[in-house]
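Of the protein chains in this complex, one is absent; all others appear in place.
Moving on to chain A:
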Amino acid sequence: MSDNGPVQVRCPVLNVRRVDAYYAITVVAPGIAERFRSGQFVSVAVGGDHSSTLLRRPFAIHDVKPDYGGTVEFLFSVRGTGTAWLSERRSRDLLDVVGPLGRPFPLPREPVNCVLVGGGSGSAPLFPLAQSLRRRGCRVDFVLGGASADRVFSAITARRIAETAAFTTDDGSFGTRGRVTDVLGRVIEECRSDAVYACGPMPMLRAVTAVAGSHGVPVQVAVEETMACGTGICMTCVIPVVGEDGITRMVRSCVDGPVFRGEQVRFDDVGTIPFDALGAPGWKGSSAARAAESARDIA
């Protein structure tokens, strides 16, 4: 119904492969591939048409290629029956996929230095981002972390496409023992980074935003919230985010995100309704706040 909006397609699986602790599925989906911008995700129906598992699973898009008219690859780890079912798909099986969904990473106008920080499977959307940034003449450096060596995703590719790549693991089995934020400050200084992009669990994004802030570097974060619909109608994936107008709103991670400016996410208040959020219990908005809300367009 729209040229750049998401499409719903029943698409054949090209291949399913193991990548360390993860699975990666590539589907032939030209309509999604041609609309894709890095940071966007797909939602995939699991369990078949008559499944009792109703909800789609959201996955960041890891790679898009022109083969077969356009392919899309996404990454996941097996966490429950839905992802277990997905891991058992084979070449030529059909998957019901909706995408691309969500707001993409904004790209800098100038060829600046960017450091890309990923935790676990949250690294996946950073690879197409790295390609986009490099096409614009940006310098790209990677900081990737995970619980253990097999959860640091695509270290070899990161080394190949980035100027430098630093790795951390909780158990010390690969790279530096510790968290991505233990090395991020040093990387920002050594690489003279102008911007930080991050994707991973909420506590990591919070810590990355703090480190970037202390170095005076803007940061874009892609959140990984659970969601029922991915299209903006179920209102279950909301997080508190401060708008340009200074007003905190409970916004949808799926359509208002998943990419946000790090300093605008109220990380300390995720999982709560902050008392000063628009429409919080006892909230009394000014007429100016209400006018701003009326003028605001939905995505």
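To be clear about the criterion, contacts are C-beta pairs under 8 Å (C-beta built on N, C-alpha and C of every residue); 3 or more make two chains touch, one makes a residue touch a chain; residues count from 1.
Note that contacts and distances are computed from a predicted model.
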Any idea which of "Carbon-phosphorus lyase complex subunit PhnI", "Dihydroorotate dehydrogenase", "Phenylacetate-CoA oxygenase subunit PaaC" or "ABC transporter related protein" UniProt assigns to the chain that's been left out? "Dihydroorotate dehydrogenase"
May I ask which residue of A:V42, A:A222 or A:V255 touches the chain that does not appear here? A:V255
Which listed residue (A:Q8, A:Q131 or A:T164) would be found touching the missing chain in the intact complex? A:Q8
In the whole complex, of A:L14, A:A33 or A:C229, the residue touching the missing chain would be A:C229
For chain A, which residues reach the chain that was dropped from this view? 1-2, 5-8, 45, 52-56, 96, 98, 225-229, 231-239, 249-250, 255, 270-273, 277-281, 283, 285, 290, 293-294, 297-298
